[in-house]
Structure formats: C-alpha cells, structure tokens
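Dropping the structure in here first, questions after.
Entry: chain A
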Amino acid sequence: MLTLDGVEIEQGDFRLTADWSVGAGERVAIIGPSGAGKSTLLMAVAGFVALTAGRVLWQGGDLAGVEPGQRPLSVLFQDQNLFPHLTLAQNLGLGIDPDLRLDTGQKARVAAALARVGLEGMGARRPGQLSGGQQGRAALARALLRARPVLLLDEPFAALGPALKAEMLDLVAEVASESGAAVLMVTHDPADARRFAVRVVLVAEGVAQAPVPTAELFANPPEALRRYLG
Partner candidate 1 sequence: MKTLPLAAGLACLATLAAAETPVLTVMTYDSFAAEWGPGPAIEKGFEATCGCDLRYVTAGDGAALLARVQLEGAGSDADVVVGLDTNLTALAAGTGLFAPHGQPPAKSLPVTFDHPLFLPFDWSWFAFVYDKTKLAAPPASLEALAASDLKILIEDPRSSTPGLGLVMWVKAAYGDRAAEIWGALADNIVTVTPGWSEAYGMFLEGEADMVLSYTTSPAYHLIAEKDDSKAAAPFAEGHYLQVEVAGKLAATDQPALADAFLAYLGSDAAQAVIPETNWMYPASTPAAGLPKGFETLIQPEKSLLFSSEEAGTLRAKAVEEWQTALAK
Partner candidate 2 sequence: MADRLGKISAVLVALILAALTLGSAAVTASRATSWSLTPADWAALRFTLVQAALSAGISALLAVPVARALARRRFRGREAVIRLMAAPFLLPTVVAVLGLLAVFGRAGPVNQALTWLNLPGFSIYGLHGVVLAHVFLNLPLTVRFVLQGWFAVPAERFRLAQSLGMGPAAQFRHLELPMLRSVLPGAAAVVFLLCLTSFAVALTLGGGPKASTLELAIYQALRFDFDLGRAALLAALQFALCGAVVLATLRVTQPTGFGAGLGREVPVFAPGGWRLWADGIAVLLTVGFLAAPLLAVALAGLSGMGSLPSGLWAAAGRSLMVAVISALLSAMAALVLVLAVLRGARWLEAAAMLPLAASGLVMGTGLFLIIHPLLPPERLALPVTVLVNAVLALPFLYRALLPEALAMQADYGRLAESLNLRGFGRLRWLVLPRLARPLGFGTGLAAALSMGDLGVIALFAGDRAVTLPLLIQRLTGAYRMEAAASASLLLLLLSFALFWAFDRMGGRHADA
C-alpha cells in the first residue's frame, strides 16, 4: 500500500497537501485544473520534489531519503522517456541493469518485453525512428521489465490522438493487472479517468483530495470539479 501521510509541498506561493492511501494493484487517476499541482504531487511520490512536511510510505516503510531510482516505482514522464542516442534494446536494458551488462537470459527478457507491447524485432532501432505511440510502448515495456509495484504516469500519452491514447491506456491497464502494480496516472482528460481509473484523486485549491470511486465522482461532481469540467 502506498500512503501519503500528511504530505505538504510548498514552493513559493504554491502549496499542496495530501493525506490518503492507494492499495496494491489499484488504478487511480489524478485530475484537476492545470497548475493545480498534479505533476508536482506525482514527482513528490517519485522523489524528485522534496516534501515540506509529512511522509510517503510504501508498505509502511518511509521513503524519505530513498533515491528516486531505488523507490519501488517506475515513472513515465510527459516526454523524454527514452534516451535518443541508445537503441530500444539498450533503453529497455537499462531497466534491468543500469550498467547494461546483460546476459543472454536478460536479453531474451528485453526481446519478450518488446514483443509484449507490440514492438517485436525493433530492438535495434533508435527512438527517433519510431512514432510517438511506439515510443510510449517502448517506455511501458521498460517499466514492465523493471517490475516495480507502483507505476506513475505523468501524462505520457498526452500528445497522442484519442484512439491511440485509448489503446495505450488499455495496454497499461493490461500490463499493470498482469504484474499487479498500482498505477497513479495524471491526466487532464475526464475521459481518460473514466476509461482507466477505478478511483480518482481531484487536485484543486491546494488540496489533493482522497481518492473517490470514479463513477461516484463524475455522477456527483464537487464544486471544484464542476468548474474544471465547465
């Protein structure tokens, strides 16, 4: 279980609090107006943004002082998820060993992960030779290889068209349920949340509210959400 225990983030005028938990294997969307702090919250969980107060816990253990790369999570950023100077196989390999010393078995796992996301045989290509959707798949394949119990998505598919984005979200859902990973996904699109998330966190006016079942939230939107949905 991932717990945000009395979390407070302050950056100048900006302030955000969160105090809730997400269970293992749960899929949660984080939604809210732009500038409300959705990404900041995600980055705080990932360890890139320092907390002013409170704790982030995984299975009861405090993550304070744990480097981002050591945390039990994988992140898909808005962009720059792949190193453009490395091949897909190398990019994925980094998920297994940051020194890229892979044995035959590990190389096979890389190939299998590529195949799993529909990029079979493309290991030798560089990201620049792929479409945006394929790049997203490759990044997802790396998260698959890392097999961390939490997956953080910071709108990685925002630039894709609606059909492609839906396809990617379905793939994420599949992959996550296969591995039993919890997913926290930032989005500004209510349709994404409806399609993908079991529960939704609304971030507005300095508070990341506790997750509410998706259907419930949209059936009876609070004032802040109504203003956002327009």
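Everything below uses one rule, namely that contacts are C-beta pairs under 8 Å (C-beta built on N, C-alpha and C of every residue); 3 or more make two chains touch, one makes a residue touch a chain; residues count from 1.
These made the cut because all candidates are chains of the complex that A comes from, given by their letters.
What you see is a predicted model, and the numbers here were worked out from it, not measured in a lab.
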TODO: Quickly now, which of 1 or 2 touches chain A in the complex? Give its number.
DONE: 2
- [ ] Please name which positions on chain A make contact with candidate 2 in the complex.
- [x] 43, 46-48, 67-70, 74-75, 77, 80-81, 83-86, 90, 94-95, 97-100, 126, 128, 142, 146
